[in-house]
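Rest of the complex left out; these chains stay put.
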Amino acid sequence: MKKVSAIIKPYMVEDVKNALKEIGVNGLTKSNVEGFGKQGGHKEIYRSKEYCVQFVVKAKIEVIVQDEMVDKVINVIIKTTRSGEIGDGKIFVYPVERVIRIRTGEEGEKAI
Amino acid sequence: MKKVFFAVMFCFISLFAFNIVQAEDTAVMQEEVVLASDSAPAVAVVEESIEAETPKVDTGDTAFMLICAALVMLMTPGLALFYGGMVRRKNILGTMMQSFVALGIITIVWIVYGYSLAFGPDVGHVIGSLKWSFLNGVGLDPNPDYSSTIPHQLFMIFQMMFAILTPALITGAFAERFKFKSYLIFLVLWLTIVYCPLAHWVWGVGGWIRNLGGLDFAGGLVVHIASGTSALAAILVIGTRRGYKRESMPPHSLPLTLLGTALLWFGWFGFNAGSALSAGSLAASAFVATHVGAGSALLAWMFVEWLLKGKPTMLGALSGALAGLVAITPASGFVTPISAMFIGIAGGLVCYFAVNFKEKLGYDDSLDVVGVHGVGGLVGALLTGIFATTLVNSAGADGSFALLKIQALSALASIGYSFIVSFILLKIVDKLFGLRVEDKEELQGLDLSQHGESGYRF
């Protein structure tokens, strides 16, 4: 099993969730993060002073899926969120060793 | 910028033109007006002029009205907080700014020509002349036409606060998608060609609804029906938010909304009781009616929602209180406390169902301006025709079928005028400048896209 973790623009979250749901993903976890990257340099103005806000508000989406789903998930995320502009975000894939559903104690595939 | 200039000019010219065309008849008009207001069952303001022969500033009345003006001022930031709490986080500043900036724009418009258009010497029963532009002749002595115990400028600024609040109310309908620049243009034009005439009709000496005997103590027609109806026009022109009905768009901070409601309620005492223009029994009566109306509508909305949806929500209670305040506004100076309770209950219930009904029509009235202000104002205007009693306000009238008809007619006229003019106005502004932000900007949020700021950085 793998964890597909995507750092995306916050307003894409609903769309991604819906798209993933369609391909059969039944669970995901979202968190609010701030990213520093190429996109760096968005400006905010406070009291006429321009702030180079280097951390940009992003959302992190984590989906644990079976190995064979990984490519599908990646493709769906890319398709949904790609605008071609800097700051679209990145996808990371991590190995996952075990998955357990607390409610039932089920492990592995059944628990996803 | 050229386009802005053009549009603004157009409006000014039409108004001036109308003023000039009517100029010749004015002398005659004036007399007519005097006669009219003597015979007609005129509102609140007349009461004083009977009491006090020679207008002299009364410290008690002036103290009261000064504070009332301050209270009504506070309602606009109160509204900013009320609305701000209900939108999504990314739009809080954009939403609050639409209210707050009215404190700048309308203030200037009002002293330059707005007050004159609304309350200046009557022209054809439909508009004030421009004679009082730049507050020319609006001095520190009382103007007995409006109130003989407070400085004329105080009456002017009290009314200014109403003019600031009213267009700000509309913004709830098109929240989260309006371009700031276009909003400023809309603000100026709407005030000029919708609010000022309407205020004149209802409150201005010589205004036709006033002459007709239509009762609107503190702005059911001018403030709430006008803003509610214009909100409807705005929704139709601008369309729904991106993702409407697909995404959930819950309020991002209900504590802010509670705070906003508190400030609105607090300010509403100035709004309604202050509309007595003096610190006497009438003000006390309006104060009581206002509070009772708010309290009972709060309960009405909360209980009906509890019954139908299973939970008594806080936003429901807040919305109910607001609906009650709206509904009691036109009636506040004409009804007993017990009548106020019934008006409040009616306001709470009807608005509740109106808000639910909208859902089915598919309109995206983001923060329910139509359902609360439009419908609530209408309920109040009509019920005034039933519950009004001269025991409370001798300058008012007694509820009767005749009065009800006048109220209905006045409401209808206000609805028709506001809707049509707002609709055309918005269409024009849309053509010239575009009402909506870009899709991408809407996604990003108004705060960053329109103002280059974030609401919070926790």
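Descriptive notes on the structure:
Lettered A and B in written order, each chain numbered from 1.
In this section, a residue touches a chain if its C-beta (ideal position, glycine included) is under 8 Å from a C-beta of that chain, and two chains touch if they have at least 3 such contacts.
None of the values given here were measured: they were computed from a predicted structure.
Across the entire structure, the chain copy numbers work out to A x3, B x3.
By our rule, only the chains that are shown with their structure count from here on.
Remark: chain A and chain B have CA centroids separated by 45 Å (rounded to whole angstrom). Within the complex, the chain B residues that touch chain A are 90, 243, 246-247, 443-445, 448, 452-454. On the chain A side of its complex with chain B, the touching residues are 9, 11, 14, 42-46, 53, 57.
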